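Removed: one protein chain of the complex. Kept in place: all other protein chains.
Now for subunit A:
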Amino acid sequence: MELLSGADMLIRSLKDQGVEYIYGYPGGAALHIYDALFRQDEVKHILVRHEQAAVHMADGYARATGLPGTVLVTSGPGATNTITGIATAFMDSIPMVVLCGQVASTLIGEDAFQETDMMGVSRPVVKHNLSVRHPSEIPEIIRKAYYIASTGRPGPVVVDIPKDMTAPNERFEYAYPKKIKLRSYSPAIRGHAGQIKKAVDMMLAARRPIIYAGGGVILGKASGQLTELVRKLGYPVTNTLMGIGCYPASDKQHLGWLGMHGTYEANMAMHHSDLILAVGARFDDRVTNATEKFCPGARIIHIDIDPASISKTIDADVPIVGPVDAVLKEMLALVKDSKEKPDAEALASWWKQIDEWRAFHGMRYETSPDVIKPQEVIEMLHRLTNGDAFVTSDVGQHQMFAAQYYKFDKPNRWINSGGLGTMGFGLPAAMGIKLTHPDDEVLCITGEGSIQMNIQELSTCNQYELPVKIINLNNQSLGMVRQWQDMNYESRHSHSYMESLPDFIKLAEAYGHVGVRIDKKEDLEPKLKEVLAMKDKLVFVDIQVDRFEHVYPMQVARGCMKDMWLSKTERV
């Protein structure tokens, strides 16, 4: 057997785990590891400009590929800088392993230089964390970390590595474990057959059914099964913000996404349904609105890999714990074999009702002869990229417009921080995707507020030549905050304006990129075409959009699903 130091074992373990890229930033406690990185060329390292961005890069990569991302940082400030990124991944169940240097084990607890209790600090925002207590444990700990991060309900795993565990002078026998089994951790591998049968019977007997799909369908790689089941049944389907792309948005059976800024028809159909099949969704407060008024006439079937997601906020009538792909497959087989068929008449009148709702609102917005509307920018981008781009976003109005008006037909293409709502996510996430998808169009749709939270990464983009397209929907304000102030605080715009904005064009140029400003409506299409034609360049497109636009529909706070504002003046 080979003898390797802890640091070499760590890097070898990553390689044997199939890790291609790690994103990180060096510092004292991680220097043995960085030296081991230097002495090989199979695991590639991307040097970011802030550790938070390393985590979002790993996250973007994970969301686009379904594979766990990997981060490497030093102790203390390096580790604490990752927390927002880790919390972001945790809320959206993104598989990831964050390797953190730590002060030498002999110094732990002594307030040593750059010592932070990362096990303690990260605990509430990780799926699990592990600390290395002997260098020889490293291969097994790494194997465990990836196993836990990427199975069951995925999530981030932190590995804390005291510096003496990676010392170059001590060497140990290296073998990467092929299999791992944990007696205390065994995610479900299939759903309960009896429950599935019961669910299918209920589904076939429903008169006003709806399928409500979430991010779990994407994480569980079950879009194919979902699509097949929905088509077979002929039922309407809606999805959450995190589930966008799990069912083709351009399909007739798709009602758009639901919840706070969901479509009128999706929210109306949910409210009036008699049966909800929830698949990999967690009845989040941004979906349900007031839980006590949620869908009064509906019985609920809930499929989720995480038992704790079931009956957490809304009681399920038929809970099914299991991987969504396996459960949907079994459901589909039962539906195909069943003598019962959906009631055609009931379904036809349900669709008639839904089509009326669709026609009533239809995601309309007011256009203007001279001011650029953010919605039309997104619609145009959708057209110019044939609906085929990877789109990351930050957080705010631009995020909602992107999600509403870019119609995603494929999973893993809409990449946003849904659960935590982290401004600063968009650019590094786009970078993580572009790195591994060099031939695909990667758009980062952002706002002038959000982009400034990780703007330093323009430098990383220069170093690694990452030609993402940054679409800054510049409304000169923290638009979403301002919208809430307009609606709830009599337009008192407390600290929601953006004064002293930088010249984004010069800024992009200073980092070695191209900057394009668009402020005239007639320039929008030709300039966006020019931008998209610059395949090898990072282009920062600063688009001056309507400063007063609001996102609609918007659910009325503490109401039920169907209580919505449809414009500044219309409330239903």
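Throughout what follows, contacts are C-beta pairs under 8 Å (C-beta built on N, C-alpha and C of every residue); 3 or more make two chains touch, one makes a residue touch a chain; residues count from 1.
Here, contacts and distances are computed from a predicted model.
One chain of the complex is hidden; its UniProt record names it "Acetolactate synthase small subunit", one of "DNA metabolism protein", "Phosphate transport system permease protein PstA", "Molybdopterin dehydrogenase" or "Acetolactate synthase small subunit". From the options A:K221, A:K312 or A:K410, the residue with contact to the chain not on display is A:K312. Of the options A:G120, A:P168, A:P526 or A:G559, the residue whose C-beta touches the omitted chain is A:G120. Contact with the chain not shown here comes from a single listed residue; of A:K15, A:H128, A:R171 or A:K221, that residue is A:H128. Contact residues of subunit A toward the unshown chain are 119-120, 123-124, 127-129, 131, 148, 182-185, 306-308, 311-312, 315.
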